[in-house]
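Note that one protein chain is taken out, while the other chains of the complex remain in position.
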Amino acid sequence: MFRKEKTLKISPALAATLMICCACARATEFDLSQYRGKVVYLDFWASWCGPCKQSFPWLAGIARSYASKDLVVVAVNVDKDRSRAEQFLNDYPAGFPVLYDPAGEIATAYKVTGMPTAVLIDRVGHVRFQHSGFLPKNEGEYDEQLRILLGESAR
Amino acid sequence: MRVQLKKSDPAGVRRALAAAAAGLLAGGPVRAQSPQSDPPSTTVDSALLVYHEVNRVQAIEPEVNVSHKIDDDRTFSFGLAADSLTGATPFGAVPSTLPQTYVRPYKVIPLGTPVTVTSASGGSTVVLIPPATGAKTRTLGASWVVPPGTYPLEHGFYDRRLAGNLGWEQALTQWLKLDGGVAYSKEHDYRSESAHVGLARDFNGHNTTLSAGVNYESDLSFPIGGTPTPLTEMSAQWKGPNTSLHETDAVLGLTQVMNRRWLSTLSYSFSELHGYQTDPYKVISVVDPVTGQPTQQLYENRPDSRRKQSIFFDNKIHVATDVIAASLRGYEDDWGVKSVTADLRYRWQPDPDYYVEPHLRYYRQGAANFFHNYLVSGAALPEYASADSRLAEFHAQTYGVKVGMPFDETYEVYMRVEYYDQHGNGSPAGAIGQLQQQNLFPDLKAYTLLLGFTYAF
Partner (left out) sequence: MNNCESCSANPPAESKARGWVRRAGPALGALAVAAVAASSAGCATLGAKPWDHDLLAEHAMQVDPYPLETRVDAHIYFSKEASSGGRSFAGGGCGCN
């Protein structure tokens, strides 16, 4: 599905169709390669994670503000119970793509050490910053890191 | 293609990332959305305890605690509790086959004031004590008679207590937390003030927590009738001055996540108390060495220093949708008291909206080394002696059930009923004379009802 789209602007109708198809999709490989040239903010979250409730509005904000500067926010959910994640998304709407990783395979690969975890990947695909935990008072610091990465060229 | 890390990356890992169920939830055209709810930052916890001992003490205790999150890494809390106790309580005297009369100080009035009241609380009779020569005041005593074969109780027992506390908790770093607080409690004959501070450090990705805390408490006792001289005869005379007690406690704790479903805590605590620890209202009976009939009631005496230690092991285990809470505590002090407590709760929660939690607690303690059911006339008086059943050897069971209805993380209502049964040795070997046919341990049976309501916003 990712391979077809270069951007994430999908009409709600198509999105709904894709959602239905995704539910019956087999395990596929999560491929960040299509984001080469963009800055990726990979966020690991769960419905049971209190600070995630504060991070989501901020993530929605940066996804909105920096989309034109090629920021992509991808949230990876680690809930074991999908319905809990969906309930969370009802209360704290995402506005950015969400991936499901209930077995923690992606989390293991990125060596997540705390919840939530943010992994900031630069335009050439290198992991440049990784944060464990989210505190609203540090939003300025997170923002600064984004500006550094967004300011770089894609080489 | 895979996500490529820079070539100098020591791990050199080609990250083939397979999502077990890759899903795409597109938000459509990205639009401004505000969350439907902010996470709650304030929690109000309230509870009401109704306590009823069969034929003894009854109490009502409302409590409230408010905690508020400031700045995401600090929490401020304050709490209030009030309790009102009435009823009758044992005071250390042994039962007898003959009627027994007891007397305690009741009031001090200026000399010359006419005395119109003839009865004091709890059905006791007011007695006039002859004033000392030259005194400007006179003492009124309250006297009561206990019929034969009845366990002696002091009626007219009442107490009202008000307590408050303030607390603070703050994350110093991502791994270190500081907490502290003060507490104050006042009843009509006792006042207590305390302060505590603690630190907690997380390790192993928040799987291990080491904590340490200290508490300091300072109490003042001003009993009705004054503080009696230990091991002197029970009388209506007004007694001595106020007394104080100081306590220092330290706790060390290790909390470990054993696995996804099991949390374990081990803690060690140590307390040192210095000051007045005697119960100013309690006596010990001196009995005839042959008949076992009480000849005197002497005010009790406890040491003014006490060192306590305990080890506490607590576990929370998640099983299916239920939670088991099982704990064990071992205690000992230098008064000779040793005890073991085992506590088990099973929270059956088949549905997120309600749970039923049966509860079992078993407690067993050994007597303090200066505990005696009674003293024998003619024998030398010991330095310390108490007949308070709280210091006796006994075992106690609690059987309870709690039912609760949680709603999201917004509120919860719960109700808990419990039955507490304390049983000691009422017929010790070697009991003298008439005491052989008496029950020397004032069995305690109590019912409690706890109603609780928590609201978060």
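A and B label the chains in the order they appear, each numbered from 1.
Throughout what follows, contacts are C-beta pairs under 8 Å (C-beta built on N, C-alpha and C of every residue); 3 or more make two chains touch, one makes a residue touch a chain.
Every value quoted in this text rests on a predicted model; they were computed, and no experiment measured them.
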Of A:Cys49, A:Val72 or A:Leu89, the one touching the omitted chain in the full complex: A:Cys49
Residue of B:Glu154, B:Asp202 or B:Glu300 in touch with the missing chain, whole complex considered: B:Asp202
Hidden partner interface residues of chain A, rising order: 44, 46, 48-52, 78-81, 101, 104, 107-108, 111-117, 119, 126-135, 141, 144-145, 148
Interface residues of chain B (partner: the chain not displayed): 5-6, 9-11, 45-47, 49, 51, 61, 63, 65, 73, 79, 81, 171-177, 198-213, 215, 249-261, 263, 265, 267, 269, 271, 308, 310, 312, 314, 316, 318, 323, 325, 329, 331, 333, 335, 337, 339, 341, 347, 349, 355, 363, 365, 368, 390-391, 396, 406, 409, 414, 416, 420, 422, 444, 446, 448, 450, 452
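Please note the rule applied: only the chains that are shown with their structure count from here on.
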Centre-to-centre distance between chain B and chain A (centres being mean Cα positions), rounded to whole Å: 49
Chain B-facing residues of chain A, complex: 1-2, 8-12, 14-15, 18-19, 22-23, 25, 27-33, 50-51, 53-54, 56-57, 60, 63-64, 67, 89-103, 105-106, 109-110, 113-114, 121, 125-127, 132-133, 135-137
Residues of chain B defined as touching chain A within the complex: 1-6, 13, 15-39, 71-73, 174, 205-206
